[in-house]
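Note that one protein chain is taken out, while the other chains of the complex remain in position.
On to chain A.
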């Protein structure tokens, strides 16, 4: 046990990271500070740390995700863990009982860290209750995706100095977005003002009770904001069920230079990826100078290193 992990044990007293909900602002800042250090590590030629040497990390993805899974894989490896990826085709997995069976099976292999993504809200918590190791939520249904919110916050903080006082507009498919929900919690905890901008069909019921200001028009919603965060709209949701078509969605809710001009002059653009250019965002903006989208990917690895490192202090036998 090193002095380093001892500090973390005190400033991040959690065995799992299941969501932003339940984290104190100071704990979030601890993770962001750790992530800042991880950015430096990742930019060195020698990217390895030994915090997780000898530990086993299993990435258990019931829902395919190249970017999040590889980000967690890299993060684990840079901290010295042995990382194994398990992709479970969700179609072949029966819900409920099988999830618990899977947990029991995995538990018997004595992993130290389990990184889990599941299509059902609450599934990661259910699994965490059944295993003896630390669990990181890599996204559960439309509930939470805490490491995404953390990497978003890290990106913002590195550009704007602090989160407190920022106005952040989260735009698009809020209804189905775990990224949005985790961001509401984190940004509110750190003192930012959060807006959502979307047609009502893409907003969850009573969204105004979730600590956000609600707009349905992009121009008024983006007025004087510091950060514009665009969300992905899945193809199957833009053919008439929630919005009528791609072209109509882009016309009224897609981010282009004209709509972005309502934001502050130094406003920055984010997107959790993967992007649909020409659907929710104009390529000119996505690939333009105000876009932080690439940088978010880099911050993703750093934040996941920070989370794994913070949890390392609570691993069994530590």
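Simple rule for what comes next: a residue touches a chain if its C-beta (ideal position, glycine included) is under 8 Å from a C-beta of that chain, and two chains touch if they have at least 3 such contacts; residues count from 1.
Rule of thumb we're sticking to: contacts and distances are computed from a predicted model.
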item	value
Protein name, per the UniProt record, of whichever chain is missing from view ("Cell division protein FtsX", "SoxAX cytochrome complex subunit A", "Dihydroorotase" or "Protein-arginine kinase")	"Dihydroorotase"
Full-complex contact with the absent chain, from A:70, A:85, A:188 or A:216	A:216
Omitted-chain contact residue, chosen from A:208, A:248 or A:287	A:248
Given A:53, A:67 or A:200, the one touching the chain that is not displayed	A:200
Where the missing chain touches chain A, by residue	199-201, 216, 239-245, 247-248, 251-252
